[in-house]
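A single protein chain has been removed from this complex, and every other one stays in its place.
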């Protein structure tokens, strides 16, 4: 099974698919994503924020074992009792676990044994489907699918961060269809009226707990850029001394710019013949028309200030997203990197290409309560010090993104496919 | 001039006072607050977050010199050109400056010379008032007064942090009027209706730029606790294992709890005969009825979760504060520590005693733009990673607090007079 | 080729072997030592001090390529020009190199490619032997053999440090011949007269530059323990509060004891049924009769003080070693861990089992000059802050140890097979 056939088609199709089929497809996609990587590639952890590929493969499997099979499949025996210590990520309720910064030390269990673990758990999940699935179990399977999809995106961004740190700069994929230099639509502004709007997920179909409760929000009139900020525009920012002008920056951001000597997005280097950037398709010249990516919140915020605009709030973004179809260049498009917006009118790139930093801190919605038990640790305990990103990226699996989806990262983090779209008051 | 006579009366009185009188009184209060301290006490910096007393005295003086006298007083000559490097805090637009973590190295200029610097600048300000004051100058004087008032509170909390770190545990003030053990009103709940409200400062009289623009906000119905959380209630939290239960905590908070071995509010120790806490009045037994103070956002949030409630948003707080007079035990009350709420019905302690953590991230209000120039660095560049606190404390100078006032600190910081009030959805 | 057949016989035999045979055998031994390890095991770096197995395999190969083949083999073409950056260890004269703490990021070149690199270089070395070997080339081959032998020992201690850090605690070798619990000879003392002695290598046969020049040294009369300190004796030290008594320790050592909470040798844990220690033979109960190992200089020094004795100087050790045959349980013995001294009279364990910390700082001998060029960086630039160890260990390849051999490590380091032997003034 290669990457392309493994990637599922867009959301509408998925909704018509059975839970069982989607589980199988999701599990298969993880394996397919790991396929181009050697066992050596899969074991190394390049930084605390990232995890080894093998760890992603095992942790997503443990998630099903710990939260589903042990509770709902009679007579289920865990594959290896020691794996819970190795592959629990951050569930304090579950118990002690291997420290996050040391995930890269786990040469054992071997990649081969992790693959066997996946097959063992897949077989058990198959048996579980042959029983009468309780609604709670079905919900947990849905959560497990979405959880694994999140890790699929992380698997890709983590391996990119590893490969970018290697002197030989290997490519995850040697050749890439459609990675020709494109052309971006000219910047234009879409106006939106203000008013009271319903925000957050309405509870139909799956959503993470942090997307609710659905609630009313008051939004003023605003305008949103038709597309994401491009690399060409970012080059202007650099050329204009953007990284050397403290008054453009939040104080915390400026400390990092100086302390870590930032002068461009992550993975971006001056190279012979112009700037180049490491990507999943290898170390390649920069496509000026493509959305800028691998920028932190600090950089996005400074750019917007430099440009005379601002970032949208997550509510503005969500409201605006209601006006366009839920489609875009996500993982299934096969690009593995953000692509130029292309010509034509209207709101573009809301879905896919790059996650868009919003100016909204990641906080609970009014009335939010985390679920009881370990699953309640999924989202709620991170509602502090992070900013919300919307819209998914070129590495987000099909069917995973929603208009209400709230991704979140710390404002200094850059290793995800993070970009930005400008906004302004009407 | 002693502390009590130096402290100005409550806000209403102040508003009837002239700008010139208020400037004189503010400048005099700083000197009075430093009076109980030796020159040695005034030079040391206990941690990066805190500044030496002498530095506060000089920096507030430099603020008037740099932003006012140099521009508006003809023929003004700076006291010492080298002081700008020494006493600029964080104004990137102004130029290079002594690194913040090294403020405690400045044994020179001597405290005596800083006092002479204050007198020199005070005399110049006096001369400035004898000229026709432009509105811009008057505005900057107002800003300078408020700026100095902020530093008066910091001067007190910084000296407390120093004295708490000294083995001899000196008291800032040896005896304290009215620091008897009090009684707190029983916890009760005040209901507030939801709706669309005007929030932020209306532009009449002075306010910081971050308090505006005034704008509409949608608030759901909620209930607010009649008073702040007490130390007695905090003891229950401790006794119930609050600091040992990870599921009560935000993930970032739990990392600090474990990494720094937190088990109680800052300055709070097990002592013979029960808990004791370092305070400006010395190392003293804990008053169970007094509001808990020196807690971080993480602790406030964990406590609220443990209690089954939540923190109010800054908008809920502001709306509720409109229902009570703008008065409370601030610096002028002379307690120098938070006091028990006392018996009786209604909303208590909204003003003074302790700053109240809200659940709101410190972000710009819709339409916020920082002022141009160095003054624009005052607030805007810190709108990231911090949480809003409301209401002032026992160390906030008279006339400084407003219902729209937005204080902000990082969620791990504890050396201010920070406490909390509970809220719940209606 | 398995480990046992790969390991060469003792030194005397080796000396009669040709340079070419020894080169082939040494190169084969490295491959054999890596054999029990998966490619995943070979890529990970557990700490800055350690290197991945794959890196050892490639670096020792690069050593021959850089210092020998490029200079002496006509028409030699390097295997891959980028490898010099990847696998240069610390030769500043050679040029830029991959930072040491990031050796574990090198998932590429793959282990398979490194094996091909070894074969490529081995073939070239073979061709070189078919030419007329200049004395300088022969000397460099000898150096390369010894260099690779050093890395063989590091390969083993580094993999042990990795496996000890893994939750599954894998064994490098599953079963071990002869790892039965033994019996140690009783402690007794061998007396040595003082006088002026010749110390250092006499220049006959290979030695590192740091072993010379041979020079006279004045040694006072002393006594040396007949064997190394045992684990049973170390248990007494622990039981007597050795790790809790500051006056036994050097100040720098005590700082580490407290800062890192040391309470036993490295890899040593309280386990059910008594102490256990991770070893190349897995996680196993401690053999009380075996020499203590994985102790730092600080611990060795504190133990000696506690026991009322001291460590020998490197000169005392060398002089005493002249009285016994150059044989012991080194790598060829196949134990892979230090073994009990066994009964009988006389000086035991001088060679093999554990490296013995001496009380001598690692400094140049009188008249020492480093060789010109990159090879001169081999030893000289480390003559600071380290202590000398003597005698080789259970992981030292056959033929590598000499009586004049000076090993050196920082006083806090513990991941080598380091132990101690007591001395006292006569």
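Per-chain numbering from 1; labels A, B and C assigned in written order.
The rule is short, and it goes like this: a residue touches a chain if its C-beta (ideal position, glycine included) is under 8 Å from a C-beta of that chain, and two chains touch if they have at least 3 such contacts.
Nothing here was measured: the structure is a model prediction, and the numbers come from that model.
K.L.:
Thinking of the complex as a whole, which visible chains are touched by the chain that is not shown?
P.N.:
Looking at the entire complex, the absent chain's contacts are B, C.
K.L.:
Sort through B:44, B:124, B:375 or B:388 and give me the one touching the missing partner chain.
P.N.:
Considering all chains, including the one not shown, the answer is B:44.
K.L.:
Give the residue, chosen from B:58, B:111, B:185 or B:235, that touches the chain omitted from the document.
P.N.:
B:111
K.L.:
Touching the hidden chain in the full complex, which residues of chain B are there? Just list them.
P.N.:
These residues of chain B touch the chain that is not shown: 38-44, 46, 54, 82, 85-86, 98, 102, 104-111, 162, 165-168, 170.
K.L.:
Even though one chain is hidden, which residues of chain C still touch it in the full complex?
P.N.:
For chain C, the residues touching the absent chain are 90, 92-93, 196, 215-218, 220, 246-247, 249-254, 297-298, 301, 359-361, 363-364, 366-367, 376-377, 381-385, 411, 425.
Convention: only the chains that are shown with their structure count from here on.
K.L.:
What whole-Å value do you get for the distance between chain A and chain B if each is reduced to the mean of its CA atoms?
P.N.:
Centres of chain A and chain B (C-alpha means) sit 39 Å apart.
K.L.:
How many angstrom between the C-alpha centroids of chain C and chain A?
P.N.:
Chain A and chain C have C-alpha centres separated by 46 Å.
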